[in-house]
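With one protein chain held back, the other chains of the complex are shown just where they sit.
Moving on to subunit A:
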């Protein structure tokens, strides 16, 4: 799956968590722009993990601050 396809799928998964309807760009941050708390992060990550059959460990999550970084990480993880 290429980056554009990964992006499209993650966008679908993110929609229900994006309670305020923030426009998501590559630079949108999860903590500040989307205001995800730790529980939301866990649920959102679990959905992505199940969708792509991957693991995004807490260590990897710590490196991901914005949407673009997430798409990059998932694109790489699902290709491995």
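Points to keep in mind about this one:
Keep in mind that, in the parts below, a contact is a pair of C-beta atoms (placed from the backbone, for glycine too) under 8 Å apart; a residue touches a chain by one contact, two chains touch by 3 or more; residues count from 1.
One rule holds in what follows: contacts and distances are computed from a predicted model.
A single chain of the complex does not appear, and UniProt lists its protein name as "Aminotransferase class I/II-fold pyridoxal phosphate-dependent enzyme", one of "Nitrite reductase small subunit NirD", "Putative ABC transport system ATP-binding protein", "RND family efflux transporter MFP subunit" or "Aminotransferase class I/II-fold pyridoxal phosphate-dependent enzyme". Within the full complex, the residue among A:8, A:22 or A:42 touching the omitted chain is A:42.
Contact residues of subunit A toward the unshown chain are 37-39, 42-43, 46, 49-50, 53-55, 57-60.
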